[in-house]
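Data first, discussion second: the structure below is written as structure tokens.
Note that this complex is displayed minus one protein chain, with the remaining chains in position.
A and B are the chain letters, set down in written order, and residue numbers restart from 1 in every chain.
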Amino acid sequence: MKTIRAWQLAVLLAPAVLIYALFSALPLLDTLRLGFYTANDAGVRSFVGLDNYRTILFDPDWSAAFWNAMWNNVKFFCIHMALQNPIGLLLASLFSLKGLRGARTYRTLIFLPTLLSVVIIGFIWQLILSPLWGVGEKLLGLVGLADWFAPWLGQESTALLTLSLISVWQYVGIPMMLIYAALLAVPEEVLEAAHAEGASGLRIFWQIKLPLIYPTLGLVTILTFVANFNAFDLIYSVKGALAGPNYASDLLGTYFYRTFFGYQAQIGSPTMGAAVATLMFLVILAGVGAYFVMVQRRLTRYAL
Amino acid sequence: MAHVNIKQLRKTYDGRADVLAGLNLDIRDGEFCVLVGPSGCGKSTLLRMLCGLEEISGGELAIGGEVVNHLPPAERGIAMVFQSYALYPHMNVYKNMAFGLKVAGNSKSDIDARIRHAASILKIDHLLQRLPRELSGGQRQRVAIGRAIVRQPRLFLFDEPLSNLDAALRVQTRLEIAKLHRQLAATIVYVTHDQVEAMTLGDKIVVMHEGRIQQAGTPLELYQQPQNLFVAGFIGSPKMNFFPGVVTRCDDSGVQVEIAGGLRLLADVDPQGVSPGAAVTLGLRAEQIREGLGDGQPLRGVVNLVEHLGEANFLYVTLEGGHDIVVRGDGNRSVHIGELIALSVQSHAFHLFDAQGQALRRRNPGNLQAARRLAED
Partner (left out) sequence: MQLSSSVGTSSTSATIPTTMRKPSLIQRSFGSAGHLWVHAVLCLYAVIALFPIALILINSVKTRNAIFEGPMALPTAETLTFAGFQKVLAGTHFLLYFGNSLAVTLAALLLILLFGAMAAWALTEYRFFGNRALNFFIAIGIMIPIRLGTVSILQLVVALDLINTRTALVLVYTAQGLPLAVMILSEFMRQIPGELKDAARCDGVGELSIFFRVILPLLRPAIATVAVFTMIPAWNDLWFPLILAPGEDTRTVTLGVQQFIGQYATDWNSVLAALSMAVIPVLILYMAFSRQLIRGLTSGAVK
């Protein structure tokens, strides 16, 4: 009896599909197309095939910056995978322990940074790490590591790492919540059965809980991947579009911005920007594709 | 040795009123003990305390003569079958059954031997490589039982194992559990809310209500000599008919009670403990009321509703005087709604309960036929 008329269906679907297509999907496709063009000074566009890509990837003036940004992005992602997700996993596991008093309070408090704007986060960490203010130094002094302190944000060797850590600090909340939700879904009786069979808390975690949340861990990984290869806000707020010092903290996002808009000496070029965006798209697509392939395999696991 | 001794066992949560209040119970080695009662009576809590999943607030629990209050589940020599089976969803049947043994450190060959043995008993050999989600409800349950068997515990704990099965499967599995009990010669503590399950499976039945043991005994004892109103109303299907009344006479022939409508009925019970004028409750089982005028005390009424079960009818009758009762009648006799019906009851069929709901001793609880019929249902 579900007879719906075509026009009614259209009414339901049209607004969402239109807005989504117009402002998200089609622009993306158009950007892909634009990457094959170039514009001369008069603004006239002409088709140039893969020239833009050749330039970005191989031309000495351009490619160094591109590959630098790409490599930085990979490092950025690895640091997140190494820190953000394991910490989120640890916190979520602690939250899901039965009978933990104050769990809700902890959750609320620890999730707070995730809610705040990156601009705020970036600035306050800049202050804390600033050698002028000395808070960072004082804090390290508390654990006897005062000598260790250095203007990390200003040093080429440590800028990216520091910014990555700040980003990890802010976004731990997301894997934490997602994994926590997944752990909640594990039936309590299954855990009790394991306990009744003599399994220790640690064994229950590794052999029962963890395998049952593999799908969520996969999801968290791909979300981290997409977010990291799209990252821009933090670097821009703290370091500006030049992502200094000396492009040490340049990511694909900031590279894209500079290419597109131009910055200081460099003139902006929508077509080159489009090409960069397309490359970013391909990278992300590769990651998402890999995820779906692996999900097909892993998804045969849990289903109760 | 796997006898269980429970002394003054208590359970409270954070200083609130006792959920379980000073329970005493002894279970012999090899006995099939059923804990039965309505929701909230504490039977599951007691089971979980036996298992070690709930802390014991007071009293002593001993398994095989060893006090186990502070021992974790794995060291008590018990194995539990959960209501929802609680199989590990990501492990196949073989690994599910092997898990506990691996934790205990058994050798691979030993584990394999135990699993194959249990699988053959439960007829799940062909399912060993399957995942739980690929199994039917009945199969999952057998895996859950298998998981318990391989641990070779001295005490099996079952938490309402049949409640998730459909009716036909339930009856079949009941038989299998009974068979398993004999095969393994194990001590079993079994929780259910279904009194028919309790009566058919248990060697010893423990009726619980509001955190207390109402009565513990064999099925026959509970059927023939329920010690209080609760047990009398809980055991037996359909539920016992109750008549509130007042004692008019007590002597050697029994206790005569006048119920609403002026009807006077004689119960063959030991008159000790009541005197004329006392408020009492008469109890009468549906299957002990005879149709037609026999040589018992007569009752008359009008039939309101008839439920046909084939070899029996359940007649819902309103007696003169206004009481609504249920009568188990002969299925071959056709009865109509609105029909006037004559019934008779023997004095030894009655149960009598004093003002506190405690039962007076029946002197001739006989009529074993009815009890046996019930047990075979």
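We adopt the following convention: contacts are C-beta pairs under 8 Å (C-beta built on N, C-alpha and C of every residue); 3 or more make two chains touch, one makes a residue touch a chain.
Note that the structure is a prediction, hence the values are computed from the model and not measured.
Peer 1: Among A:Y53, A:Y106 or A:Y263, single out the residue that touches the unshown chain.
Peer 2: Final answer for the missing-chain contact: A:Y106.
Peer 1: I'm checking contacts with the chain that's been left out. Which of A:V135, A:I267 or A:V293 qualifies?
Peer 2: Final answer for the missing-chain contact: A:V135.
Peer 1: If the hidden chain were put back, which of A:A64, A:L94, A:L145 or A:V293 would touch it?
Peer 2: Hidden-chain contact among the options goes to A:L94.
Peer 1: By the contact criterion defined above, which parts of chain A meet the unshown chain? Give residue numbers in ascending order.
Peer 2: Looking at chain A, the ones touching the missing chain are residues 1-5, 8-9, 11-13, 15-17, 19-20, 22-31, 34, 87, 90-91, 94, 97-100, 102, 104, 106-121, 123-125, 127-128, 133-135, 138, 169, 172, 177-178, 180-182, 184-185, 187-192, 195, 200-202, 204, 215-216, 219, 222, 226, 230, 232-233, 236-237, 253, 260-261, 270, 273-274, 277-278, 280-281, 284-285, 288, 302, 304.
The rule is simple: only the chains that are shown with their structure count from here on.
Peer 1: In whole angstrom, how far does the Cα centroid of chain A sit from the Cα centroid of chain B?
Peer 2: 59
Peer 1: Residue numbers of chain B touching chain A in their complex, please.
Peer 2: Per the stated touch rule, the residues are 51-53, 72-75, 78-80, 82-84, 86-90, 99-100, 103-104, 132-133, 147, 151.
Peer 1: Given the complex with chain B, which residues does chain A contribute to the contact?
Peer 2: 187, 189-190, 192-199, 203, 207-208, 211-212, 301-304
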